[in-house]
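A single protein chain has been omitted from the complex, and every remaining protein chain is retained in its original position.
Letters A, B, C, D, E, F, G, H and I mark the chains as written, and numbering starts fresh at 1 in each.
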Amino acid sequence: MTWEEIAEKIGMSPVWTHSAAMGMNAFPLEKAKLMVSVMGLPQEAESVLAESPTKIWEQAVPTDPCIYRFYEIVGVYGPTLKALIQEKFGDGIMSAIDFDMSVTRIENPKGDRVKVEMTGKYLGYNSW
Amino acid sequence: MTWEEIAEKIGMSPVWTHSAAMGMNAFPLEKAKLMVSVMGLPQEAESVLAESPTKIWEQAVPTDPCIYRFYEIVGVYGPTLKALIQEKFGDGIMSAIDFDMSVTRIENPKGDRVKVEMTGKYLGYNSW
Amino acid sequence: MTWEEIAEKIGMSPVWTHSAAMGMNAFPLEKAKLMVSVMGLPQEAESVLAESPTKIWEQAVPTDPCIYRFYEIVGVYGPTLKALIQEKFGDGIMSAIDFDMSVTRIENPKGDRVKVEMTGKYLGYNSW
Amino acid sequence: MTWEEIAEKIGMSPVWTHSAAMGMNAFPLEKAKLMVSVMGLPQEAESVLAESPTKIWEQAVPTDPCIYRFYEIVGVYGPTLKALIQEKFGDGIMSAIDFDMSVTRIENPKGDRVKVEMTGKYLGYNSW
Amino acid sequence: MTWEEIAEKIGMSPVWTHSAAMGMNAFPLEKAKLMVSVMGLPQEAESVLAESPTKIWEQAVPTDPCIYRFYEIVGVYGPTLKALIQEKFGDGIMSAIDFDMSVTRIENPKGDRVKVEMTGKYLGYNSW
Amino acid sequence: MTWEEIAEKIGMSPVWTHSAAMGMNAFPLEKAKLMVSVMGLPQEAESVLAESPTKIWEQAVPTDPCIYRFYEIVGVYGPTLKALIQEKFGDGIMSAIDFDMSVTRIENPKGDRVKVEMTGKYLGYNSW
Amino acid sequence: MTWEEIAEKIGMSPVWTHSAAMGMNAFPLEKAKLMVSVMGLPQEAESVLAESPTKIWEQAVPTDPCIYRFYEIVGVYGPTLKALIQEKFGDGIMSAIDFDMSVTRIENPKGDRVKVEMTGKYLGYNSW
Amino acid sequence: MTWEEIAEKIGMSPVWTHSAAMGMNAFPLEKAKLMVSVMGLPQEAESVLAESPTKIWEQAVPTDPCIYRFYEIVGVYGPTLKALIQEKFGDGIMSAIDFDMSVTRIENPKGDRVKVEMTGKYLGYNSW
Amino acid sequence: MTWEEIAEKIGMSPVWTHSAAMGMNAFPLEKAKLMVSVMGLPQEAESVLAESPTKIWEQAVPTDPCIYRFYEIVGVYGPTLKALIQEKFGDGIMSAIDFDMSVTRIENPKGDRVKVEMTGKYLGYNSW
Partner (left out) sequence: MTWEEIAEKIGMSPVWTHSAAMGMNAFPLEKAKLMVSVMGLPQEAESVLAESPTKIWEQAVPTDPCIYRFYEIVGVYGPTLKALIQEKFGDGIMSAIDFDMSVTRIENPKGDRVKVEMTGKYLGYNSW
């Protein structure tokens, strides 16, 4: 079964489903139940899947080439993302918590392209 | 003048224009010329803008909260991006060189959202 | 003039006023104007004070003893803060953006105490 | 049983109870005894719970988003905390040892807020 | 059996064969099958060999002297490689994904030499 | 003048010429003299160009994408380079001191390729 | 003038006087005044000497051999200091704020010895 | 049994006894024998206790608050210790090898104090 | 048996013998055979001893005081070693591969001295 298929069976997106299965997000209880039945897991897995994980990555700079390229994009374009968010919204950030993401394949005669889309709620800095 | 307006005047996207102006990309010569005239820069700026920059970022983990959130996304969702690229394309990566990105504002009654879209050419690992 | 007095004159809290003056927050335009008149700064300072700063701290582990103690509190009590936020709210975080903080002096016969109060909006992780 | 309930049963605060259970604080002997009976632990657990732990955190910069936000607050507001402690008390620090903390939920129509309160004894630098 | 012989038996180069066997590249399915029969591995090894690995190296600066020398070459000659790639191709990089490498022994009366040859597709930075 | 042309004028390779001009190698005196006349430098430059430089690179992991790709190659293929050098030569290393390198452009209908060739003297570990 | 003499003239210890002069402690106002007259400093130095400094050291591991030896003592004997403080006092620490230190020379026929004495207030961990 | 009592039984100081038991010093053979009989250890422990240990500490900056305070003292007062050793002895260091240390409790109406005393042989830099 | 004795029995130096036994050098086959018979190892040990090891050390800065002193010598005298090698030989290095070392005890009335002697082949930088 692909992640695409698992995601469809539990009614969530593939990105979120994979990240939750990797212990980077918690399954809401009803999704944990679906996951247990779809994947044929033992009943005890339910509460494990529903627990809030502690998110750990071990290397400040990732080594895997596929993941490193995204780190590089943050290094090269980070100040640009900040500048344009400020230009369009004011002084603030894009939330990484109230956040969603998708990955799709774009056909292209010069070579297909990976498309990554993410949206996150804008949060303005408070002044008090 | 906003980055949006500068970008429009030189016929490029705001993301690319800002990153090139920050020394993270090189202006093609004709764009460098336009930039000089749009911004009222001295003639000598042309060749500086057109030079291939050495891209340096100084901290392995960025501190600015707006940029850090993107670093966090790579940490939390990096393995997911890798897994889904492999599921959809095979063993390979999304290029960060043959790459483009945009930032837009999405109106939303619960609070407007930042939308970041990026596409990069898929590159399959060579085996030889 | 103390930070307490400056803050009062511009109608903001001392914590926020100091952090903005240190380049860790941006003054809204009307507060930047007040700041300029209260502090007797040149007119050009207005736009500088109103600019969104890039927030940089140079050492992953702070050395100054007064600041280090707060770093230590995050190290010792970080997992506890996470556990109790989850117990009271669900899977999510306290925002450091939609955030405020105060510092007060508490008289105490065994030695006065520093009281630090902070509130931040709860943000639940999105699942999609 | 929630941490709130365990804490109540042993007559301590939830913050302290969780941190002691995580091995970041030592239970006074009578509290260790209560803990053993409340949690149904074997008798030998008593002395383990009462031992002074060595407090270790493994990454200079925490990765979990919920804990990172507190690290970020120390980075952004650390110099401010230092400045205001000096303004209100003189040259010194807030103790992280003679210290207490609480976490509460503040209802708010724009979204509930996490409130973290901490007090620590002021310690003035000695000169000799 | 040497890596040279294994590589010949599966019809691939020794560099690629070794790196794939070390978990730094994935075997295409037909090569995984050959590998299993050449090496006398159990049938289950097939899918393991064909899986996309996560590429991890544990020390930012390698310690083994033989590997360190290549790290040193990148440190000493990195800016030169960049300058000459730009001179010959324009603003871009040599791909490390669409990439191949060989190692050969060059007889030399003053002491034999190691010859390392690598080619990678030139990728020009996109401007958009 | 390109590096290719400068190199030709002083009768050295472009790789070596660039690295020496960047302060990563010392010019032999006669080449320093040629360099001074070819580039129209003041007489005093001669001894500076001929001095043994201290070779420093500032970041353990390079950030520039073009240089990083070579670092990544060392990470991914380092153990392979080591294994094949041992298979072909015995227990030892490729020297990075008695060393040369070239960069050439290989035409290719699927996209031109960068070719990097390096040879270094094999040095066997001494046992005594 | 030696530090010993300066210290005597302002009525403080040499350790404290040197550390305050190096910007690692603040002079109380009356000591700052004495310092200005003893050292013949301009009047403006008074307030500079009396300011609470931000204490920064630049390398996590000190390189100077004389300072490194003390770092080594903390590494080798740190767990022992912790164990004996707990044995003699309970669960707590020695304050580095309410703290004093002296350095003296001990004559010894086998070679004179450096004697370092420090006392710090014992602070017991709070439980609440 | 406390460390104080164990130390007394083998006729050594508590600081040294604890550090040797933690594997940070080697027991001379006769002390290893005493240790075995005092602690009721198996005969084989003798040679283990007498072996020269490799001294390892795992984090450049210790996290445990009790140990960190000593690290902080080295950071804040390191340059002072160096300056006063030079003033009293000349250009050299305090040995951390020909070294001893004690920890005692000093009664004090304002709160008891930890007293740490250390002496180390002065070693002058050789010039040759 | 001491390392001195083992080394003598296999006809190699103690430094090399110990380093090879620690997995930092490979035994030539005939020495591996001798080692197996001298130490009474199982036959399979032969090929393990003869294998080229990957040399790993885990901390950039060693903590053990005996090893650290050599690291300190490299820090303090590194630039001097470089300057004198260049003065005596030209632009190049001392090989750490074609290398040997010995440790001896020098009697001295003021305290015996450790003598470390190393020789390594001079390698001049290539220019091409």
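Note that in this section a residue touches a chain if its C-beta (ideal position, glycine included) is under 8 Å from a C-beta of that chain, and two chains touch if they have at least 3 such contacts.
Remember, it's a predicted structure, so these values are computed and weren't measured experimentally.
Within the complete assembly, E:76 is the residue of E:34, E:50 or E:76 that touches the hidden chain. Those residues of chain E that touch the chain absent from the view are 61, 63, 65, 68, 72, 75-76. Touch with the hidden chain on the side of chain G covers residues 59, 61, 63-65. Residues 54-57, 60, 96-97 are the ones on chain F that touch the missing chain.
Please note the rule applied: only the chains that are shown with their structure count from here on.
At the interface between chain H and chain I, under half of the residue numbers appear on both sides, which makes the contact a different-residue one.
One rotation lays the C-alpha atoms of chain D on chain I, and its angle is 145 degrees to the nearest 5. Between the CA-based centres of chain A and chain F the separation comes to 41 Å, rounded to the whole angstrom.
Chain A and chain E, compared by their mean Cα positions, are separated by 31 Å. Across the assembly, chain H contributes residues 55, 57, 60-61, 63-65, 72, 75-76, 96 that each touch 2 or more other chains. Pairs of chains that satisfy the touch definition comprise A-B, A-C, A-D, A-E, A-F, B-C, B-D, B-E, B-F, C-D, C-G, C-H, D-G, D-H, E-F, E-I, F-I, G-H, G-I, H-I.
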